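Notes to accompany the following structure.
As you look at this complex, bear in mind that one protein chain is not there, while each of the others sits in place.
To keep things simple, chains are lettered A and B as they appear, and every chain counts its residues starting from 1.
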Amino acid sequence: MGPLTLAELSEHLRNEGLPNEVRGDGERTITGCATLDAASEGQITFLANVKYRDRVSSTKASAIIMQDDPTLDAKIPQIICSDPYLALTLAIVKIHGHRSHPQWGMHAGAHVDSTATIGHNPNIAPGVTICAGASIGDNATIYPGVYIGPNVTIGDDVVLSPNIAIHQGCKLGHRVMIHAGTVIGEDGLGYAPVGQKWLKIPQAGSVEIGDDVEIGANCTIDRGTLGTTKIGSGSKFSNLICIGHGCEIGDDCMFVAQVGLAGSVTVGRHVTIAGQAGIVGHLSIGDNAQVLAQAGVNSSVKPGEAVLGSPAVPVAEARRQMVAVLKLPEMRNQLRQMEKEIASLKEALAESKANG
Amino acid sequence: MGPLTLAELSEHLRNEGLPNEVRGDGERTITGCATLDAASEGQITFLANVKYRDRVSSTKASAIIMQDDPTLDAKIPQIICSDPYLALTLAIVKIHGHRSHPQWGMHAGAHVDSTATIGHNPNIAPGVTICAGASIGDNATIYPGVYIGPNVTIGDDVVLSPNIAIHQGCKLGHRVMIHAGTVIGEDGLGYAPVGQKWLKIPQAGSVEIGDDVEIGANCTIDRGTLGTTKIGSGSKFSNLICIGHGCEIGDDCMFVAQVGLAGSVTVGRHVTIAGQAGIVGHLSIGDNAQVLAQAGVNSSVKPGEAVLGSPAVPVAEARRQMVAVLKLPEMRNQLRQMEKEIASLKEALAESKANG
Partner (left out) sequence: MGPLTLAELSEHLRNEGLPNEVRGDGERTITGCATLDAASEGQITFLANVKYRDRVSSTKASAIIMQDDPTLDAKIPQIICSDPYLALTLAIVKIHGHRSHPQWGMHAGAHVDSTATIGHNPNIAPGVTICAGASIGDNATIYPGVYIGPNVTIGDDVVLSPNIAIHQGCKLGHRVMIHAGTVIGEDGLGYAPVGQKWLKIPQAGSVEIGDDVEIGANCTIDRGTLGTTKIGSGSKFSNLICIGHGCEIGDDCMFVAQVGLAGSVTVGRHVTIAGQAGIVGHLSIGDNAQVLAQAGVNSSVKPGEAVLGSPAVPVAEARRQMVAVLKLPEMRNQLRQMEKEIASLKEALAESKANG
């Protein structure tokens, strides 16, 4: 972490597998990264979206990461590469680094059951509770107020932010990061109707979360009723997301904030679900599908398909509908006009007959 | 809890008030319950939805709970009864049991005010805070990080999961179960406009929650401004639900995740509100009404009525609208076509006149 020259950054990107070329003064020192508008002296900026092309001439940055573009005169030194957004990400990691965490070691104010096992190099805060039979890997960072239930299994290198609850028997993989207030493995909404009363169905299942999963703040992941709610490796969730009991979510998915999945939804690999979208229970969402913002999905989605609207339909169809709805007031006028024209045609025809 | 024979399960169901009959080998041992697809040797499955009828022939379960159906040859031993879903629920309770809780007794790491009263057989974790004048019944299970404010009153046999906050003066009945991170009795959004500023209205009311209520994780239940926000006995809420100040919710309601009620909504008995639906303030939702997923309710709903859409309308009307919206692009084509036809009719008529 910290400042480096443009040439050193270029070499770092190359070492990370990203071919690139410096144009201009490679000895310039780069102290930070910023957007085109926000950047100041000493910072490097980037152009990843042509929409912001006009801002390149006015940026105060000292260097820019961009694709090769003979038509754009950047005026400042450049790192030219095929994927400026990835290059920027690698630059941020190199220069700013990830958020660091307070260091507690194994704090005496944590309540750890004597039958729990904890790996090497723990960083466990006061006010953490770890129950009987729980197993936690190496290098765990566990913030204050985290509750880890009986027989929970957690891999290496996890970060659990404050006030998370992980209920009994749930399993988390390696390098999982969960943000504050998220609840894993609470009972889902399962009841049998008995007259007008509701009889609780035991929620006897569990939750399994793969490696490299990141889950945002204040999410809720219900445990399975009898089986297991699963979140595949590499999947990333934002905040306030609700996953119903028995859902199975594939690897490398991206769920935006406030998404809700009812129970037993199956989601394939690399699916994107945008903000505030909801999915009815027992449906299936295919690999690489996209569910757009606020969609209400009430039928299964094919692999690769993008859906929008409530009820959700393929996005092209949804856009046609939305345009048509925009035109509705105009259509009503047309209808009224046509009714008049038909009436006068009738009249004219009757007249023409009478005169015939 | 634990395994039993099919005949023993049958007798247990009868004892619970559910008449039933064993067909086939009643001595078969049942070790668990599972869905038709997931069941394996030793487990009992069930058929409650005709949609899954085809799966009966391929299940690996050792027995099945189903209705009498002469046309379906189940091949495995059966428990025949009128309500297989209820029978399954009772079987799960009997064989798997409800989730058990860690046992803390009255943990020394809890902060309990000397003026608080706590009933027999407490199970109170470290990191719990119980303030002055609070009163808690017998057999309370209170997980770490729960905050119970001054003069809160709580009945017997409650389960409060980690990191719940219950603010001063709120009342909870018997057998209430609340999941992690839920907040009861925070201030609602109440301000008087003073020019472009907002003047906070004291939220001086309270919250009352009846018996046998279950509330999911990370919900928020605002206290009344002057009166009391009420949740009737037997009502069940999923996660991430928001109840505005002064709402009065009847008995035996079922609210699915991410539902939001603005302030002063009155909800009758046995009302279902599906996921992500929202209800505008000061409305009334009648007994046994149903609000479907993502509905936006902006006028009161009659008893027994089901509403859908945003703005919500009776479901039959909403479905007609949705079908019509699906047909909109086609309607626009029809309109264009008809305009042409009217134009050519006009022309033909003019011609006919000219020729007349």
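Keep this in mind: a residue touches a chain if its C-beta (ideal position, glycine included) is under 8 Å from a C-beta of that chain, and two chains touch if they have at least 3 such contacts.
These figures come from a predicted structure and were not determined experimentally.
Asks: Taking the full complex into account, find the residue in A:Gly2, A:Gly195 or A:Pro329 that is in contact with the omitted chain.
Replies: A:Pro329
Asks: Kindly state which of the options B:Met1, B:Val50 or B:Ala324 is in contact with the chain not pictured.
Replies: From the options B:Met1, B:Val50 or B:Ala324, the contact with the absent chain belongs to B:Ala324.
Asks: Mind listing the chain A residues that contact the chain we can't see here?
Replies: Touching the chain left out of view, chain A contributes residues 32-35, 38, 83, 85-86, 88-90, 92-93, 96-100, 102, 109, 125-127, 143-145, 161-163, 177, 179-181, 214, 216-218, 234, 236-240, 252, 254, 256-258, 269-270, 275-276, 293-294, 310, 322, 325-326, 328-329, 331-332, 335, 338-339, 342, 345-346, 349, 352-353, 356.
Asks: Touching the missing chain, which residues of chain B?
Replies: 111, 127, 129, 131-132, 145, 147, 149-150, 163, 165, 167-168, 181, 183, 186-189, 191-194, 196-204, 218-220, 222, 225-227, 240, 242, 244, 258, 260, 262, 276, 278, 280, 296, 298, 310-311, 313, 317, 320-321, 324-325, 327-328, 331, 334-335, 338, 341-342, 345, 348-349, 352, 355-356
Keep this in mind: only the chains that are shown with their structure count from here on.
Asks: Which integer distance in Å separates the CA centroid of chain A from that of chain B?
Replies: 26
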